[in-house]
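Certain chains of the assembly are absent from this excerpt, and the rest are unmoved.
By letter and in written order, the chains are A and B; residue numbering begins at 1 in each of them.
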């Protein structure tokens, strides 16, 4: 069933569906789209993944550079996330410097990984005070049909967990797998038709209101939260989606190596 | 973060380095009407944080492409002055500022009756003069007061505060020293009357129980700040808020 093109009509249509607890594509409120994860897809990256969630397709690639450690942390390496949502991925994404939306996307994905402590920065040290590995995670949207946040976060973890530190190419020892000790996973919820749904498609995003992104690690520890867009929510609403996130993050965690 | 474990930030009696208990916030001062040329303004001194917010408008939104037919646009800028931190900050927007400006605007849009001013713009300028920890919270709080001082109709006032974790203990409103050793930070923006949330971020590591404690501390912290906001507005407007 086609969704109306005008935002006001779309919003009304979504509200109508919500009355019967239905969604545009027939899914349940907390039902996610099928997730395909393929790793090793980028010939020039040291770790990579493609994630397909419905018509949303993203890539993640991990590259390494050698950096000089910061003076106050001489035995630490570095980690950087760059999220690119270029105009290839949808008519609504424009060329130019990163939009506020793309900046937020990159920063939220980055925090979920960084704050979980899954990367041991000390392990990236090559020579204290002199040389360390910098891990660069590039996430890249190819097709945006909604919920880029979760697609990016999933692709990022899948790419990191299969990445190999290219010691030989840089002439600093042997190649070895990047150690990633945990699996922080993200679940995102949009207010659509008045209530929160999981894994919104693009038309639900357009006709919806605020969104909440939850990153949970092992043992349900909370590593990152972010509320985006105009809108207010109650403590009860939050408790409900947090409950679902705990269960769904565990499922996603099992999908990656 | 484990490497910092031997620095003791809370003593055996649960007293923090600056004498507070776990649930206490830092001393807060609020003043409205501090920028003479602005339509509304406020100053929030929260611990050592010193934040100023100025509001201009509603005014015609231009260029036209930023206009919304059915409501006003909130044009929010959060900025740290170059002298606000120990290491000087180079002027110019950065990704952190942009993200904070965005989430602040989204929080305030939820309570401002923007639909009263179609096609117009309300400028909200947040300047951090001296930064400790929690500048984004102080900025949202200052902006709420400045909007009220400008006479912009709102459904509620937003107060923002962050709880966190240090030495494995959940405490309210980390100061700079605590933040340096902190293990988690949960800033929330809460509506004074309805208790609804319009702003939420978090990073670090919190178990489900710790998370609940941090949440509860934030919820409890806002009432006394709300009193200060109202007093500041009354003082600035000669007795009526």
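Heads up, the rule we're going with is that contacts are C-beta pairs under 8 Å (C-beta built on N, C-alpha and C of every residue); 3 or more make two chains touch, one makes a residue touch a chain.
None of these values were measured; they are calculated from a predicted model.
Taken over the entire complex, each labelled chain kind is present as follows: A x3, B x3.
Following the convention adopted for this analysis, only the chains that are shown with their structure count from here on.
Here the spacing of chain A and chain B, counted between their Cα centres, is 26 Å.
On chain B, the positions that touch chain A within their shared complex are 1, 95-96, 98-99, 101-103, 106, 109-111, 184, 186, 191, 194-208, 211, 215, 219. On the chain A side of its complex with chain B, the touching residues are 100, 103-104, 106-107, 111, 114-117, 210, 212, 217, 219-235, 238.
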